[in-house]
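Note that this complex is displayed minus one protein chain, with the remaining chains in position.
Each chain gets a letter, A and B, in the order it is written, and its residues are counted from 1.
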Amino acid sequence: MTKQPTVFMRGIRKHFGDFAALKGVDFELRPGEIHGLLGENGAGKTTLMNVLYGLHEPDAGTIELHGEPVRLRTPQDAIAHGIGMVHQHFMLVPTLTVAENMVLGEKGGAFVGKERLQQAASRLRERGERYGLAVDPNARVWQLSVGQQQRVEILRALYRDARVLILDEPTASLTAPETEQLLPRLRALADEGASIVFITHHLEEVLAWTDRITVLRHGELVETLRPAETSAVALARSMVGRPVTLKELGVDVSVAPSTEHRGTGNAPMLEVNGLGCRSDRGTAALDDIGVSVRGGEIVAVAGVEGNGQAELEEVLCGLRQPAAGTVRLGGDDVTHVTTLERLRLGMGVIPSDRYRRGLIRALPIGENLVLDQIGERPYGTPLRVSRRAIAARARELIERFTIRATGPGQLAGELSGGNAQRVVLARTLSRDIRVLVAAQPTRGLDVGAMEFVWARLDEARRAGVAILLLSTDLDEVMALADRCCVLYRGRLVAEWPRHELDRETIGLAMGGVVGTPSPATVPEQVVTRA
Amino acid sequence: MNWSGIVGVGLFASGLQLAMPTALAAVGEAFSERSGVLNLGLEGMMLGGALGAFTADYYSGSAAVGVFAGVGIGVLLGALKAFLSVTLKTEQVINGIVLVIFVQGVTAFAYEKLFGSGGTQPEIPALHTVRIPGLASIPWVGPVLFEQNVLFYVSLALVPAVWLLLQRTKFGLAVRAVGERPLAADSVAVRVDLVRWLALLVCGAMAGFAGAVLVIGDVSLFGTNVTAGRGWVAIALVIFGRWNPLIVFGGALLFGVMDALQLRIQAASGGSNSGVPYEVFQALPYLLTLAVMVIATVAARRNAQPAALGIPFRKEVIE
Partner (left out) sequence: MTVAQSSVVLPPFQRRYAQLWTVLVSGGGVVLAFLVGGLLVVIAGGDPLAAFRSMFSGTLGSTFSIGELLVTATPLLIIGLGLALAFRGRVYNIGAEGQLFVGALAGGSLILELHASGTVLIAFAVVAGIVAGALWASVVGYLRARWSVNEVISSLLMNYIGIFGFDYVIRKPLGDPAAGNALASRQLPTSAMLPSVSGLYAHVGIFIALGLVPFVWYAMRATPFGYRIRMMGLNREAAQVAGVNTARLTVVLMALSGGLAGLAGVIQVIGVEGRMDSGISANYGFTAIVVALLGRLSAPGVLAAALLIAFLNVGGQAMSVDNGLPYSIVLAIEGVFVLFVLIADRFGRTR
């Protein structure tokens, strides 16, 4: 029996201005398969799927569905052909209900009354039950958890009778238990005859759950093979294009040799006690947070987005007032002190959103590099800013931190993610700091940039800086942390020293499961909020 | 002071009539802001609509023609605002103020050109009160709601229509989505900029209509400052009403009643020789609006402001 491929993309090319995102890629998807799409940031995997979903039209190449050539100009075309996509950042409107989100953008009548919403609701319920993805159609999206929202996204594709399902980093925002629940359901869908594309950079998942794997690199197809024919190391090598050591995968825990002095015996530089604060929504975002970081050590706070990391970052920076508790910097109480004072007392910050908080895009790199020191010597006095000093310092930092730019005058908004982050690092690490709060420092960066950041953090650590690392990335935590705690629903639920770090345990704790001896057993002790 | 003479059916009847233009403009503004566009040009749109309505009524003798002209001008100005904010994506705060300055200048000239300055003030005939038989006999409510001019009735019908448009149509759903998370709407092929354009046209139409109601229904004349800041008050009321057209409308009407109350107290207390200076009464509505806006902003437990308000939509290149 010849299995006709469901989707056949041939020779797809796509440019964005000067940047060649796809340089002639072939991709084939068969019925009933789960196909993993692997690649670094910028490799083109999301772009390829965006082309399939009709978000972009390719500059060259053809797409065939069930052997018939098609032209997908808009997502509506793709949806009409049974293709559905679940994006990495959910495309749901938070203030609308689930049912309303389903109806949004639907073709059909001008009126959306109670009946139409009820029809949508019952259809949702039916699909939900069929695929084990139950969700309340009348709940407002902002009330749902991240895992539930993702279920809604998947349901939306199924609601439109998608037979080809594209999932972009589906497990990125899920806790371990939620991931455990998702993957078998995908398999069930595939067994029914649907085809699933799984975009990810998680090597373990792709090896365990897919039927075939395609690797892209710099917009080109590297290979398509079966999981049985390859390994994590081999895949990583294909992704990056050169032999990759375990170190770069973050698997090797000796990024910093364990014989190094790792802060024991130093005085604590950053002490947080009983910290509590509210979120924008009025709920309690942090509850009784206590952590202490000594000079020369890295303490990681791991957790899935939405569990309080953002608020913790803001409270430490001084952007948000805590409702309770204290923050001390080297003995000084900084709980209610301005951001400027904290910077002066030796706090450095790498914000989680580099474009929104780390840089001012419309200003040149030179000014961004001294953003927090304008008005201080040597960049000027309170009455005068010295452009020459700024330019000189900028040139120096650009070289020291290998920032790829045309010069200090280039606008920060033109830099790529990795370079932008280098600017932020350069600014923060070149100052005399005692404490560093690094929030998601490698988010969205490729392996090369990640390495760079990790190396600089390690360098700071060795110089005696106390580093608090807020991260959602387990690789990062495993590579850098001297101690790791987990933030779940606003509370610190577990803590381990370096030699006890174990990916599975941490992952489970991030999902609220603490204290079980083996993840394979049914979790009985689930931490709930009091 | 004769309170029973001041507070009564007459107060509410005139209060509601007085408030109607502001209330209509506020509903239009709520619609625009729900789609994510901050329209600070509202005062200008009302003024433009007022002039258009006045001129058309004066020369044609027909109130209906006047109303259509007012709405038409309002729609045109809404389109201008949409062009500046949605197409060109210039700073919405600035382009709104620019629009007001533009309209104030052009209407001043147009009025002077058409009607000259000095001499007798041109007037248009006042609208008759239309008494709805039966309903107008209901005690208390009847004379207040059902003994008004025809524009009042049209306004009362228009506002629920706008609410229905927002809450019960696909377009309204798109408006609400686009004001909260335009990227999400875009991903399901909703055309964000088009929806915002249309929302601004609706806002402009409401504002133009409000201007028409003001000059044709209320004051029967035109002056360069006939709107007297109603547009700004309307914008404050949108915050107070938490961007819900019905609450906004209700709040605006409540305000009108208080405004009418203030006028009556001022008149009853003997004018310029009494204890309380009449400037206090003049300032009172604005002071109250300010207070109400501050309280609404401060006390809001969950932020009801549309998340994408004021941010032009730019499609981001997905990696």
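Things to note:
The definition used in the following text is that contacts are C-beta pairs under 8 Å (C-beta built on N, C-alpha and C of every residue); 3 or more make two chains touch, one makes a residue touch a chain.
Nothing here was measured: the structure is a model prediction, and the numbers come from that model.
For the chain left out of this panel, the touching residue among B:Ala64, B:Leu194, B:Ala267 or B:Leu290 is B:Leu290.
Note that of A:Gly36, A:Gly105 or A:Pro351, the residue touching the chain absent from this view is A:Pro351.
Contact with the omitted chain, checked across B:Thr90, B:Thr129 or B:Gln167, is made by B:Thr90. Within the complete assembly, residues 38, 40, 84, 88-95, 97-99, 101-106, 108-113, 117, 224, 229, 232-233, 235-236, 239, 272, 277, 279-280, 282-283, 286-287, 289-290, 293-294, 297-298, 305, 309-312, 314 of chain B touch the chain that is not shown. Contacts to the hidden chain, counted on chain A, fall at residues 317-319, 338-340, 343, 349, 351, 356-363, 367, 371-372, 374-375, 380, 382-385, 406, 410-411, 413-414.
The rule we apply is simple: only the chains that are shown with their structure count from here on.
The distance from the centre of chain A to the centre of chain B, each centre being the mean of the chain's C-alpha atoms, comes to 45 Å. Those residues of chain B that touch chain A in the complex are listed here as 168-174, 176-177, 180-181, 183-185, 187-190, 301-303, 307, 317-319.
Residues 16, 21, 41-42, 46-47, 50, 55, 74-76, 87, 90-96, 100-101, 103-106, 108-113, 280-282 of chain A are the ones touching chain B in the complex.
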